[in-house]
Structures are given as C-alpha cells and as structure tokens.
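Can you keep this structure in mind? I'll have questions shortly.
Note that one protein chain of the assembly has been removed; the remaining protein chains are unaltered in position.
Per-chain residue numbering starts at 1, and chain names A, B and C are given in the order in which the chains are listed.
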Amino acid sequence: MDIKTFFKNDRFANFSGIELLEVGNGYAKAKMTIADMHLNGGNVVQGGALFTLADLAFAAAVNSHAQLTLSIQSSIHIFKSGKSGETLYAEAKEVYSHPKLCNCEVRLTSAAGELVATFVGTAYRKNVQLPFKPIE
Amino acid sequence: MDIKTFFKNDRFANFSGIELLEVGNGYAKAKMTIADMHLNGGNVVQGGALFTLADLAFAAAVNSHAQLTLSIQSSIHIFKSGKSGETLYAEAKEVYSHPKLCNCEVRLTSAAGELVATFVGTAYRKNVQLPFKPIE
Amino acid sequence: MDIKTFFKNDRFANFSGIELLEVGNGYAKAKMTIADMHLNGGNVVQGGALFTLADLAFAAAVNSHAQLTLSIQSSIHIFKSGKSGETLYAEAKEVYSHPKLCNCEVRLTSAAGELVATFVGTAYRKNVQLPFKPIE
Partner (left out) sequence: MDIKTFFKNDRFANFSGIELLEVGNGYAKAKMTIADMHLNGGNVVQGGALFTLADLAFAAAVNSHAQLTLSIQSSIHIFKSGKSGETLYAEAKEVYSHPKLCNCEVRLTSAAGELVATFVGTAYRKNVQLPFKPIE
C-alpha cells in the first residue's frame, strides 16, 4: 500500500470532496472545489470545510514517515470567504520533527494564488507503524 | 425566522450530521453522532468533524445577537478519539463580547460527560443585521 | 523543597514582579501588579507581561505532579488593556492530564473580577522527577 491509498480511507475527507494530490517527506498537498455542500448559513464556505482541507494535508505530511502521528492541537486563521465553484489548495510542511512531537504549517490558497487561510498543527507520534513505506 | 431556522441553512454542518439543539444569548449547544462517514484513515473521528461540530456551536453563540459575526481565528485541542456510534455534544459560551470583536469557548463532551476536546474562537462583527430576532 | 520554593527560581517571572500565590493538584494561582516596567510603547501592559503571568501559573499547575512538564504550545487571547497600578490574577487549571501530554486553561482577571485575557497551553511530560513532593 502507498500513503495515498491509505488516506483514501479518510471517509470524512472523501465525503467533503477533498483530494490528496501529493505527499512527500514531511510534505503534502490537497485540494477541494467549493460546492453548495460546503457553505454555511451565510452562504460562504463553512470554517469546518476549510479546516478539514487543511487537516487532511497536515495528517498526510506528519504521517509521511509511516509512524502513527495524531493531532493534539491546531489553529486556523481565516482571511477570505471562499465562494462556490472556487478550487482551494492546502499545502502542508512539517517545520519541526522530533521522535514524539512535530509541528506542521499549512497554507490554503485559491487557484489564483491568494492566501485564504493559514493553519498550524501540533501532533504526537505513537509507537505504531503505519502499513505503507515511509517517504524519504 | 428564528436563529435555529437560519442555521438549518448551514449545509456543511447538515451534511456532517450536526444538529443545533439550543441557542441562548451568547450560548449554543449542538450534537453529532459519530458514524462511519466521520472517520479518518486511522478509524477514529477526523479532526475536521470535531472542528465542524464545535464551529457550528461557536457560530450560533456569537451570532445570537443577530449581527453578522465571522470567525477569524480558532484553535482546537483534541484529548480523546471519538468512536463510531458515540454521540458528542458541543457547548459554546461567549466569554468576551465587544461591538467589533468577540471570543467564545466550546467544550466537546461525550454522552458520559468525558471531555473530548476544547475549542476557542475569535470572531469579528460586521455591520450586517441577520434576519432573525436577537436572543436576550 | 516544596513546589513554591522550586518556582522561586523562575528568574524571568521574579524579574517581571510575578508572585506565585498558591499551587494545588493541577492548579495554580499567581499575581502581578502592573508597574511602569510592564508597559509597551502605547502605555498599556505589554502582551509579553500578561503572557508571562499566565505562563507561570500554567507551569506551576502542570508541574504540580513533580514530573518535569514543558510547554509546547500556548495561545493567549487579550480582551482588556491593563493599566499601571492594577493587580492582575492568573488562575490555571489542568483540564486534561495524560502520562505524556496535558492541557491547561488560565484566566487572567483584574482585582474587580473582570476577564482581562484567557490562555490555553499544551505541555509534554518528560521522564524527569522534580525535587519536590507531588501535590495531591
């Protein structure tokens, strides 16, 4: 199994129309095209949809070493209201990696390259190997 | 229209199986029963599903004054992995309210009362009235 | 040695005029009287002074079990500008405690009981015993 196949089993991300595009060593990129299902009561993209897009990229980046790594804390800063039909990209980079803890930054941008939101996550590594090859 | 009807139009929350139970002045409570669709690749509830549950309660609490209030920053701290079949509750309380800014704390608990996650959000009030009566 | 004696060695807190008033099991309370030295260029209390007050209470609460516990992430939300001469109190409560990780919430209030700021911190427990009796 490769890591992208493993993450195909993330049902909430699938369900939210999020696609994992690329995974590297401490790196991942995902996308989501905003549809009616992602909107909130104010007709802009719900914060939870933006968060889920960022969270999938974060999870793939920090688990790219094939050691189970769980999110313990994350923050999202939202700058723009995504509109229906727009495609958003999330790019995640591990900025700190330690045997038990790591930190990862994610930038959400529009197809035009505008910064839509930023996300920072802290995760904890467990002594569990994941069923795919670590990415080097 | 009342505020609960307004939030019925939050398509991403609906779609995620989240139900707004109660809204007060600077207060809201919501619930979500974890189903297969909320799980991640590791078979525990995806962080984005927990975040969306907290975010709906946050949005209802800070918009309870009927002035459009948008999330600008929020953090989630995750303590337990929710399991399929479990019902989780989010209870949101505005702890600071100012004409332009506010802050709201949300606690996510299991039906047994265990603390599953905490959430803190900062929001910005716009000069837009919402189409329901403010809750006093 | 007791825990309050141990924390008397926190030179940055001392230097900032912060006093640890009380430590319990997963609990601590500290105070700081705002002086000219705590002010920023705008003549209100510098965010770093508020943060240091919260951080000392956080550190005492999470280390009350006598296992070395280090801050990995913390957030502060500032609601009011403290003024010179005012005494501020920080009250910290561990809301989640696990053998390797914990989470602690701190509230900063004025002597009049107004909420000045909130703080949430995540910390990591190391396999190092501290030289005082755990508080039970």
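Methods note: a contact is a pair of C-beta atoms (placed from the backbone, for glycine too) under 8 Å apart; a residue touches a chain by one contact, two chains touch by 3 or more.
Remember, predicted model here, so these are calculated numbers, not experimental data.
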Residue, one of C:Leu21, C:Leu68, C:Val95 or C:Leu115, that touches the chain absent here: C:Leu68
Residue numbers in chain A that touch the chain omitted from display: 75, 77, 79, 95-96, 98, 103, 105, 115, 118, 120, 122
Hidden partner interface residues of chain C, rising order: 6-13, 15-16, 36-42, 45-49, 51-53, 55-56, 59, 68, 70-78, 81
On chain B, residues whose C-beta touches the chain left out of the figure: 72-73, 75, 100-101, 122, 124
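Everything that follows uses one rule, which is that only the chains that are shown with their structure count from here on.
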Cα superposition angle of chain B on its copy chain C, in degrees to the nearest 5: 180
Chain copies touching (chain A, chain B) - same or different residues, decided at half shared: same
CA centroid of chain A to CA centroid of chain C, Å: 33
Separation of mean Cα positions, chain C and chain B [Å, integer]: 28
For chain C, residues contacting two or more additional chains: 75, 122
